[in-house]
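Each remark here refers to the structure printed beneath this line.
The complex is shown incomplete by one protein chain, all other protein chains being positioned as in the whole.
We call the chains A and B, going by the order they appear; numbering starts again at 1 in every chain.
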Amino acid sequence: MREQPIRQQPKKSIRKVFIKELPFHLMLLPAVILVFIYMYVPLGGLIIAFQKFIPAKGLFGDQKWIGLDNFIYLYHLPGAISALRNTIIIAFYKIILHLIIPITVSILLSEVKSAPFRRTAQTLIYLPHFLSWIIMGGILIDILSPADGIVNRFLGLFGVSPIFFLGSNDYFRFTIIFTDVWKEFGFNTIVYLAAITNIDPNQYEAATIDGANRFQRMIYVTLPNMRMIIILMMVLSLGNVLNAGFDQVFNLYSKQVYETGDILDTFIYRIGLIDAQFGVATAMGMFKSVVSTLFISISYFCAYRFADYRIF
Amino acid sequence: MVESKHWSSRLFVVCNYLLMTFLSLSCLIPLIHILAISLSDSAAATGGLVILWPVNFTLESYAYVARRAAFWHSMLVSVFRVLVGVGLNMVFCVVCAYPLSKDKDQFHMRTFYAWYFFLTMLVSGGLIPLYMVIRQTGLMGTFWALVIPGAVPVYNIILLLNFFRQTPRELEEAAIIDGASQWRIMWQIYVPTSTAALATVALLSTVYHWNEWFNGILYMKTPDQYPLQSYLRTIVIDMKLTNMGANDWQALALVSDKTVKCAQIFLASLPILATYPFLQRYFVKGMVLGSVKG
Partner (left out) sequence: MKKITVILALALALSIFAAIAFAESKPDPFGKYDEPVTVHFVRSTDDTLDANFFSQHPDKTMTDNLWCDLYRDRLNVIVDYDWIVKGGDEYDQKLNIALGVGDIPEFVNVDTLQLKQLAEAGLIMPLEEIYADYASDFTKEIMLETGTSPFDAATIDGHLYGLPNVDSTLMIADLLWIRTDWLEKLGLPIPTTMDEVIATAEAFAKADFDGNGVDDTIGIAIAKDLWGQLFSLRGFFNGFDSYPGIWVEDENGNLVYGSTLPGTKDALKTLHEMYEKGLIDPEFGVKDGGKVAEATTAGKCGMFYGAQWNSIYPLQSCVNLDKNAQWRAVSIVSATDKPLKAQTDVGTLHWTVVRKDVEHPEAVVKMFNVFIDKNWGPENENGIYYAPLDSESIWKLSPVVPTNPNKNNDAFMVLEQYRKDGDESKVTGEAYSILQKLKAFESGSEDGFALWGWERIYGADGAYGVLIDYQNKGMLQDNMFVGAPTETMTSRMSTLEDLQDEVFTKIILGESDIDAFDKFVNDFNALGGKEITEEVNEWYASVK
């Protein structure tokens, strides 16, 4: 990042500025066009949210306008509110843990002196990231089974009675959050590790001379140096406040845990793609977009205002 | 280190190694599980007897997959998709990140453009309108439907522009005095000094293109055109027992062979797993994101 330079700009005519900056505009032009066609034009389809949309009649067909009825229907649909609640709870914990766990692991990993060990560990913890949730879902149902899954067998050694991680409303959210953190922490760990390796070693030496022990060094040297990257990652992740992870939940949930596990995206999927109620699904998606935009704007503003950091 | 001989410090080191070993192993389990099943006898695998070690070792499933033309064909499609898709992503990533990394005084409209791109990460019109646009632009049923609509990778652009910002402005100013155009500055100063970041975004977009499956199913004209993950999706998907035609059991019996499924999953994961260690070197540096300079 960089401070916004406060320089006295010589007065230039708009034309001159434009010509000088023309190469930038040209560089962006193809991307702007592509994004316009494939991202902005489809936004016109949001009108579906205000229609009783019947697929067979088509996008430009004679659809019935029903105002906010789809939104009202959603509000009254029992599952919708609990899906919203679940989404926020799951996403909240995921955002927090996706910060804390990788930061902790990266600090611990940086304390490992053996380079081959560190590199191997780094490679291995990143492995699950490459396996899609479709694949992972099947494996998790096996290893989390209360009857003969290895996790419960392992817990059994400590006298813990079998836990039905994926089928109990008491544990489902925890399982979703935990497995997601487990699958993805390797990625973020590497990000933070990169920041740590860039810290000036002199700072550590100075701290050691001042009598700081290992833990004090972590707290007073390592963490402050990671401040910026932590803020960046946090702001980027806040946009996910309504993304609790469709692929994951979709591949792990079941009817008995809808109550605690159904999220907005799975809800939209069921209504939209399976029931073909595109109007209601679009209304839900629109609501989600608005809330996400709100959150990201606030977090962007906060980062800029309080940490003097521009993400983009 | 001075205090490294202290007992508490030693205890910490031991615990730390143990913890890291445990974490690493826990991440290996899924792969080993899949590999073990793929190398087991079909009946044992279906019986749920295989956990981390093959039961009744056999290579039969791999022999079967080797004969499956559809699998290898879709693997080829995926490789091609990664090459073209990542190539496009990288070009757009660089040409967008570069101007956006400029300060406002250098490029007055940068904030507008930045929000223009960034908003697309948050809002989307949904499937139907996108399908329509893809059809109207003539991509439907062609390979290009997999790479063109997502050619501008906004998240990667943000990563890269943060990296670009670290490049000292003096370098650029010197080049301008030498009469270099913005295009030359981008290709000859920024790109060469950002190989690490470029490798990073390349890996991110490789993972995306390799693992994406839905577009394959939705936009292709025939299953021959499916990339690997779309193909995999049709074999590992949740088994639906309701709404089946009276004769659908034949398909059920065929795709239910767990060892063959796992062999295909394992083979499908191999290319990307093999690529990663080579890119990892750059990767660690590339993720710095311009943040360390503070």
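What to note about this one:
Quick note on the criterion: contacts are C-beta pairs under 8 Å (C-beta built on N, C-alpha and C of every residue); 3 or more make two chains touch, one makes a residue touch a chain.
Note that this is a predicted model, so its numbers are computed, not measured.
Within the full complex, the chain left out of the display contacts the shown chains A, B.
Annotation: of A:S132, A:S145 or A:S237, A:S145 touches the absent chain (contact as defined above). For the chain missing from the display, the contacting residue among B:S42, B:S101 or B:Q166 is B:S42, taking the whole complex into account. In the complete assembly, the contact with the undisplayed chain comes from A:L77, out of A:V17, A:L34 or A:L77.
Checked against the full complex, the one of A:L34, A:I54, A:A207 or A:L223 touching the unshown chain is A:I54. Although one chain is not displayed, its contacts with subunit B can still be listed: residues 42-44, 46-49, 67-70, 127-129, 131-132, 135, 141, 217-218, 220-223, 226, 231, 234-235, 237-256, 258.
Considering the complete assembly, subunit A touches the hidden chain via residues 53-62, 77-79, 141, 145-148, 164, 166-167, 169, 254-258, 270-271, 273-278.
Quick note on the criterion: only the chains that are shown with their structure count from here on.
Distance between subunit A and subunit B, defined via averaged C-alpha coordinates, is recorded as 16 Å. Of all residues in subunit B, those touching subunit A in their complex are 1-3, 9, 12-13, 16-17, 19-21, 23-31, 33-34, 48, 51-52, 92, 95-96, 98-100, 102-110, 113-114, 116-130, 132-134, 137, 148-152, 158, 161-162, 165, 181-183, 186, 207, 211, 213, 229, 232-233, 236-238, 265, 269, 272-273, 276-277, 280, 283-294. In the complex of the two chains, the subunit A residues touching subunit B come out as 1-2, 4-5, 7, 9, 17, 21, 23-25, 27-28, 30-32, 34-35, 37-46, 48, 55, 59, 105, 108-109, 111-112, 117, 119-132, 134-136, 138-139, 142-143, 148, 150, 182, 186, 190-191, 193-195, 197-199, 208, 213-214, 225, 227-229, 231-232, 236, 239, 251, 272-273, 278, 281-282, 285, 289, 292-293, 296, 311-312.
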